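The other protein chains are all here in position, but one chain of the complex has been omitted.
What follows is subunit A.
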Amino acid sequence: MDMNQYLSMFIDESNDHLQSLNESMMGLEANPEDLSIVQVIFRSAHTLKGMAATMGFEDLASLTHQMENVLDLVRNNKLRMQDFIFDTLFKSIDALESMVEDITGGGAGKADVSSIVSSLQAIVRGEVPSASGAAAEVTAAASGNASAAQVFLDEFQYSVLEQSLQEGHQVLYVDVAIRKDCQLKAVRAYMVFDLLERSGEVVKSFPSVQDIEQEKFDYGFSLYYITQKDASEIQKMILNLSEIDAVTAVALDQESLRQMGQESAATAEAVAPAPVQEAAPEAVHNASPAASVHAKEENGKAAPARAGGTPSPSRTIRVDIERLDVLMNLFSELLIDRVRLEQLASEVQNGDLTETVEHMGRVSGDLQNIVMKLRMVPVDTVFNRFPRMIRDLAKSLDKKVDLIITGADTELDRTVIDEIGDPLVHLLRNAVDHGIESIADRIAAGKPETGTVQLRAFHSGNHVFIEIEEDGKGIYPKNVLASAVKKGAITQEQAGTMSDDEAYQLLFAPGFSTAEVISDVSGRGVGLDVVKAKITALGGNVTIYSTPGKGTNFSVQLPLTLSIIAAMLVRLGSEKYAIPLSSIVETGIVKQSQVRTIHGNKMLEFRGSHIPLVSLSKIFSIPDYDESTEEETEIVVVRKGERLVALAVQDFIGQNEIVIKNLGKYLPEVQGISGATILGDGQVALIIDPNAFIK
C-alpha cells in the first residue's frame, strides 16, 4: 500500500486527535472524577495509535500504547488520577506532538521516548504488577509484524448490519489467522467461510472473497458476520478446524457499528499470530476503537457510554494560498469593472443593459462572499493551544492562573493567522510571568489568589483586535523611565517630559527589560521588540494600557486584510473619501448650535453621552470645504471598540463595495488613511481609517 497519499490525512487527523487529547486532559484535570472524559481521551489515544501503527510510525504507536495502558486502568477505576500522572501524560502528549511535527517536516517520527515510556510503565506497575505489562509486550511484538488490514463498510453493508441488529441478530467482527505452515490456505479459508455460512451470513470480508479464493492474502482475514450464535461459540467453531492459528470474534452493537461506519476511513489492524487467550487483549489494542470496547464487554464489563462520538469529517481540499491570492486579485479587477459598468449602465438608461448589469452585480456579490471566506480562518486555530500552555506555565511558576478566552470564533486572514501565534505566545508568557503576581503577593495585595488572564478577540472597523489583559501588578511608568535612563536609552530630561503612553512604548525598544530578575520563562522587554516588529510587519500595532496595581492590557490591532470591503463614500469639497461600513455606527445631521466646546475640543451630545466631533476638513487640510461655515453638518459616527467619534463631512454619496489598494511603498504611513480604492469613474479615493481618530 502506498502510504504517501495517506500521509497528509494522517498528519491532519493526528493533529486533531492531539488537540482533543490536550483539551480533554485539561478538562479531566479540572474534573478528575469524570470517567467519561477518560473515555474520550482513551478513544483519541487509541485511534492515534492505530493510525500510527498502520503508517509504520512505531515510536508513536508504542508511546500511545503505554498511555493507553495507564488510561485503561483509570477508566476501569483501578487507578486514580493524580498530579504526577497528569504531568506524565502531558509530557507524553508533548512528545507525541513533536513526533507528529517531525513527520510533518518529512522526518520518520523517531524520538527517544524511553524515559516517558518507563515512567508510564512505572505508573501501570504501581497498581497492577504484572498482567498488563505482559499484555503490553505481546502487543508490542504483535504490532511489529502484524500485517495491516483495512475493513471498509459501504453504506449498503452498513445498513444490512444495522437492520440485522434491529431484528435481534448478532453482528460479529471476526478475525481469523491461519497457521503459517499451512499449504492450502485458500482451502482453509473456504472451510471457514463454509462453516460460517451454515449458521449465518458473511456480509463483508477483507480481503474480498475472490482474493481469498485466489490465495491473494497473507495468513489472515477479517469479516463481518451476521448470526444467531454468540461470539464465543463462533470462535470455538472456527478453532475446531485444523491449521487455524487464532480467532477473535467480537460482537458489535448499534453504537459501535455506527462508529465503524464513520471511521470506515480509519484503519483497523488485524490478524496477528498470537494464541487465543492473548488475542483478546490484542484486539483491545490493535483493532478499531469499537472493537476494543466490545472485547471488554466479553470480559463481562459493561461498556461505558460513548460521549459525543467522532465528529464526521468535513470534506476538504487543500489549495496553495498563492492561488487564492491570484483569485482574489482577479476578483478585485472584476469588481472595479463592475462598478464602472454600473455607472455606464445608469448613464445609458437601456433597460436590458441595466437588468444584465444588476444580475451581474448579484452574482459577483455572491462570488465575493465565497472568495473572501476562502481565506478566513477562526483565531481559535491559534488560541486552542494556549490553555495548555498557560497551565504548564502557571504550574512551573507556582502561580494560579485562569485563562478566559472570548471571541475565539473571530475570523482573520490565513496569512495573519499563520504569523500571529508566536507574538501572542510571547505576550501571554509575559502576562503570566511578569503580570500576575505570586500567590503570596496577590493575597497581600488583597486580590483573589487565582490570577485571571483574559484573551479577547473582536472585530472593530477594518481591524481585528486581540487583547491580552491580566489583573496583575501592572506596569509603573516611573520604573520604566528609570530603567530607560539607567540603560542610556533616554536622557533624564527626556524622561521628565514623557507621557505614560510614551513610557510604555519604551518597552518595545530593542534590548529593553525592566524585570529585575530575568526568569527562564521570559524577561519582560527582551523580545517585546520582536513582538512589535512582527505585528508591525503584519500591518498591525500594539498598545499597552496599564493601571499600576490593577493589571495590564496588551492590545494587538491587526488588519483584516480583507481586500474588499463595504464602505460609505463621502464628499469633502472636491475630494471623495471612503469610510469602512463596518466601523460606522450611524450617520446624521447636527446643527452648529448642538456642537459644544469642552476644554477646547468640539463635543457632540450623542445618545445621552458626549462624543468628540472631528473635523476631517481640518485634519486633511481640505482646500475647498470647511464645515464651520455651515448651519448644519453631516456627521458619520464611527466606533473603535466601545469608543465613539463623530466625523464631520460635507455630503454622503452612497454605499459601495470597494477594493482596498495600498498607497504604494513610497508613501510613508499617512495618519488617518488606511489605503486607497478606485472608484467607478476611474478616480482614486482614499480610505479613511477611523481608528486613527480614536485614542
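The rule we apply is simple: a residue touches a chain if its C-beta (ideal position, glycine included) is under 8 Å from a C-beta of that chain, and two chains touch if they have at least 3 such contacts; residues count from 1.
In the analysis below, contacts and distances are computed from a predicted model.
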Per UniProt record, missing subunit out of "Response regulator transcription factor", "Chemotaxis protein CheW", "Acetyl-coenzyme A carboxylase carboxyl transferase subunit alpha" or "NitT/TauT family transport system ATP-binding protein" is "Chemotaxis protein CheW"
I'm checking contacts with the chain that's been left out. Which of A:A108, A:I589 or A:V670 qualifies? A:V670
Just checking the interface: what residues of subunit A touch the absent partner chain? 333, 336, 575, 619-622, 661-668, 670-673, 676, 678, 682-686
